[in-house]
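My questions will all concern the structure given below.
Left out: one protein chain. Kept in place: all the others.
Lettered A and B in written order, each chain numbered from 1.
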Amino acid sequence: MSRVREYAPAALVLVAGVLAWEAVVYLFAIQFYLLPAPHVIVQSLRETYPLLVEAGVYTFTEAVVGWVLGCGGGILAAMAASRSPELARLVLPYAVASASVPIIALAPLAIVWFGVEQGSKIAIVVLMTFFPTFVSTLRGLLSVAPQSLELMESYAASDQQVFWKLRLPHSLPMVFTSLRACATLAMIGAVVSEFFGGPVKSLGVYIKSTASLFQTRQAWSAILVACALGLLFYFAVALVERWVMPWHFERRER
Amino acid sequence: MGPPIIELADVAKIFESRAGATEALRAVSLTVQAGEFVSVIGPSGCGKSSLLRIVGDLVEPTSGIVRVKGKSARQARLDRDYGIVFQTPVLYEWRTVLDNVRLPLELAGRARAERDERPRALLRLVGLEEFAGHHPWQLSGGMQQRVSIARALALNPSILLMDEPFGALDEMTRERLNQELLQVCAETAATVVFVTHSIAEAVFLSTRIVVMSPRPGCIDRIVTVDLPRPRAEKTRALPRFFELVTEVRQSLREDPGLGGEPARGRGAR
Partner (left out) sequence: MAARPGQMLRPFIVAVAVAVIWEAIKILFALPSYQLPHLHEIAADFLREGAGGERWWWIMAQNAGYTALESVIGFALGGATGLVLAVGFAHSRWLERGLLPYVVASQTVPILAIAPMVVVWLGTSWFSKAVIAAYLTFFPVTVNMSRGLRAVDPDALSLMRALAASSRQVFFKLRFPASLPYLFTALRISATASVIGAIVGELPVGSRFGMGVVIINAAQYYNWRPANLWAAILVSALIGIVFYQLVAAVERQVIAWSRAVPAV
């Protein structure tokens, strides 16, 4: 029963929101090209379904592959860097600073280097997901309490053992937080880098071109597909997180 | 001997949680006269912190009557009749030491002059005047706790409630602060209710010691401490000191085990 009470307000807001949207469009007779009503969007979804599925899969692939490479690379790099804390301390500020660079601005260059197909978008997603994951993982690996390390030392544990039995499990929460955030970033990165140029059968290009032609209901249906895929990705990662760290999920602050 | 400054009649406290109901306090009755130094001592979970918080209107009793300075506990709190010191200093990191002591004066809307002068005087009282411009993290634990005491005295309250204020400090600092606390109390003539789990501390500081039984907490015995005042280092070496410490210790040992029947609950002996 408390579950219902927890989700009820949010559900109410959703229903109210959709109804309000319909009402506003109707009452103010908003032009179709400005803001289509929800039912119109759903209709358009049904009409262009095959195209959207193809575009969705195309873009989603970029996001997932980029995420795997970027996050995987970030984790491996962090593991390597953690072996030498001095190196880590040297590199960390720059990795963090890279977050202040609008990486998306590199998209056109990626196209120059990797062509206009998926490769360039994957490259951008890799760049976007690598640094945050690297920073989070490194911080997690190095932020072990000194007393925990002393405990391991008292058991004459080897460096390998300390790594696998202490540092790695300790860093998992931070790693997964970053993985979840990057899942969202990956999808956005894929779509937005397609704004800079890409094949017609990708979500980003489709959204941009239909919007510029004021075919807004098509654009919105594509946006909805992009959102859905982003959410799907996020929850998939969250599910894996829950499976890998069941003990942590209960403690995590909401 | 006028009317008691603090009166508790049949106070009980039951905490409800998802795990069930916990009876923290049962049928606690106590009177405190003005100027007394009353320690409350007992095993962990005996409800002594809850008792203190009930007097301070930070926790509502499930039943029973609480009167502080002849008013309800709530009114006493709203009238700012007491100062409170917690086990952690609870100083604000973003304020200097001086500004931390000034906090109660700001909250009570005191006049500018008082807000500016009184904190300095209080820091002088606890011997930290030269640290007025420092930030809390620049001070040791003992010093932070002294600032916390200075702050508790800001509005010149007639009552001081202290919840194991020296519990996190080492033995030597603790003994020194015990001495300082007594001096401060002598100057301000405050009534003190002091929660502790150090027997020696309780005997050294108090005029009376309330010994509590394990959960559900009720008053097991009240030991009157007839050591001469003012207390000093040599007080700790007096034979009577050891006798009292032993008496309190035995009292604590005699209590029944976990979740047992209510203790004898005879009140003052």
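By definition in this document, a contact is a pair of C-beta atoms (placed from the backbone, for glycine too) under 8 Å apart; a residue touches a chain by one contact, two chains touch by 3 or more.
The structure presented is a predicted model; accordingly, all values stated were derived computationally and were not measured.
For the chain not shown, which residue from A:37, A:64, A:141 or A:226 touches it across the whole complex?
Checking the options A:37, A:64, A:141 or A:226, the one contacting the hidden chain is A:226.
Have a look at B:16, B:93 or B:226 and name the one touching the chain we're not showing.
Here the residue in touch with the unshown chain is B:93.
Per the definition of touch given earlier, which of B:32, B:54 or B:84 contacts the omitted chain?
B:84
One chain is left out of this view; which of A:45, A:144, A:168 or A:188 touches it in the full complex?
A:188
At which residues does chain A meet the chain that is not included here?
Residues of chain A in touch with the missing chain: 6, 9-10, 12-14, 17, 33-35, 92-93, 96-97, 99-102, 104-106, 108-109, 111-113, 184, 187-188, 191-192, 195-197, 203-204, 207-208, 211-212, 214, 216, 219-220, 223, 226-227, 230-231, 234, 253.
Take the complete complex as the reference. Which residues in chain B touch the chain that isn't displayed?
Answer for chain B: residues 53, 56-58, 77-80, 82-84, 86-88, 90, 92-94, 103-104, 106-108, 135, 137, 161 touch the chain left out.
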